[in-house]
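Written below as structure tokens is the structure these notes are about.
One protein chain omitted, others in place.
As written, the chain order gives the labels A, B and C, with residue 1 at the start of each chain.
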Amino acid sequence: MTHSYAAQKTDLLARLRRIEGQVRGVQKMLEENRYCVDVLTQLAAIEKATHMVAWSVLDAHTRGCVASAIQDKQAGSEKMDELMEIIRRFTK
Amino acid sequence: MTHSYAAQKTDLLARLRRIEGQVRGVQKMLEENRYCVDVLTQLAAIEKATHMVAWSVLDAHTRGCVASAIQDKQAGSEKMDELMEIIRRFTK
Amino acid sequence: MTHSYAAQKTDLLARLRRIEGQVRGVQKMLEENRYCVDVLTQLAAIEKATHMVAWSVLDAHTRGCVASAIQDKQAGSEKMDELMEIIRRFTK
Partner (left out) sequence: MTHSYAAQKTDLLARLRRIEGQVRGVQKMLEENRYCVDVLTQLAAIEKATHMVAWSVLDAHTRGCVASAIQDKQAGSEKMDELMEIIRRFTK
């Protein structure tokens, strides 16, 4: 079975590999006793990149899975509860 | 030279290795076509864990580097500008 | 014409009046030279209360206006673009 993010899978995987590299980079910075502020700048970049990946998946999910559930009247309201719960989690 | 986070370095490195594992885990989830909402849950966990690591570094930095710069009256105001700039970046 | 939030209008208005009172309260605190941290605590409460009102409107909008646009196949995709744009604005 495929999901809403199928079309972007290659792009999402590339972005996640880059994030994985950034996380390893921060470990190296700590081992080299790099300045706190430079470490914080890198961590902020990782948070942001992860957030952008999540956003792409959420966008695909809302336009894909949720919209088709509503159109099919199949479980549209449960999908909506689930969607609002995820959005809430990303919204503060 | 060491920095304010020196005392927590082992703990911070362990947390970053765990985050690195979580990022690899999400790549595996996408390859296995796992459900969008499960992927989003994992991404939210990574964002949160990264944020907590950043928080620990920021806390150490503020209590360590910044406080001693203020006490020494050495570059206290520049440190303060730099600090407010980092906090702003993490504050929305 | 009514909108998705019609059923909650009385409740939303009551919450907004309370927020208005809180904003006036902070003005009074500044005039009385109250301690910064107490002022910040009140401002954080206002931000949170405003966010909760916005959340209620967004929830009503998504379940109401958006879902019916999708079902009617009338402008469903434009509504979706508009929805994702609002969610993005509330998501960081």
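Methods note: contacts are C-beta pairs under 8 Å (C-beta built on N, C-alpha and C of every residue); 3 or more make two chains touch, one makes a residue touch a chain.
Bear in mind that the values here come from a model prediction, so they are computed numbers and not experimental data.
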- Note on the structure: Contact partners of the omitted chain among those displayed are B, C
- Residue-wise, where is subunit C in contact with the chain that is not depicted? 1-6, 9, 12-13, 16-17, 19-20, 23-24, 26-27, 30-31, 33-37, 39-41, 43-44, 46-47, 50-51, 53-54, 57-58, 60-61, 64-65, 82, 86, 89-90
- Query: What residues on subunit B make contact with the chain left out of this view?
  - Reply: 51, 55, 58-59, 62-63, 67, 70-71, 73, 76-77, 80, 83-84, 87-88, 90-92
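Note that only the chains that are shown with their structure count from here on.
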- Message: Thinking of each chain as a vertex joined to the chains it touches, would you call that graph a line, ring, star, complete, or other?
- Response: line
- Of all chains shown, smallest offset between own Cα centre and global Cα centre goes to A
- Separation of subunit B from subunit C, taking each centre as the mean of its C-alpha atoms, in whole Å: 30
- Taking each chain's centre as its mean C-alpha position, how far apart are subunit A and subunit C in Å? 24
- Message: Among all residues of subunit C, which ones touch two or more of the remaining chains?
- Response: 92
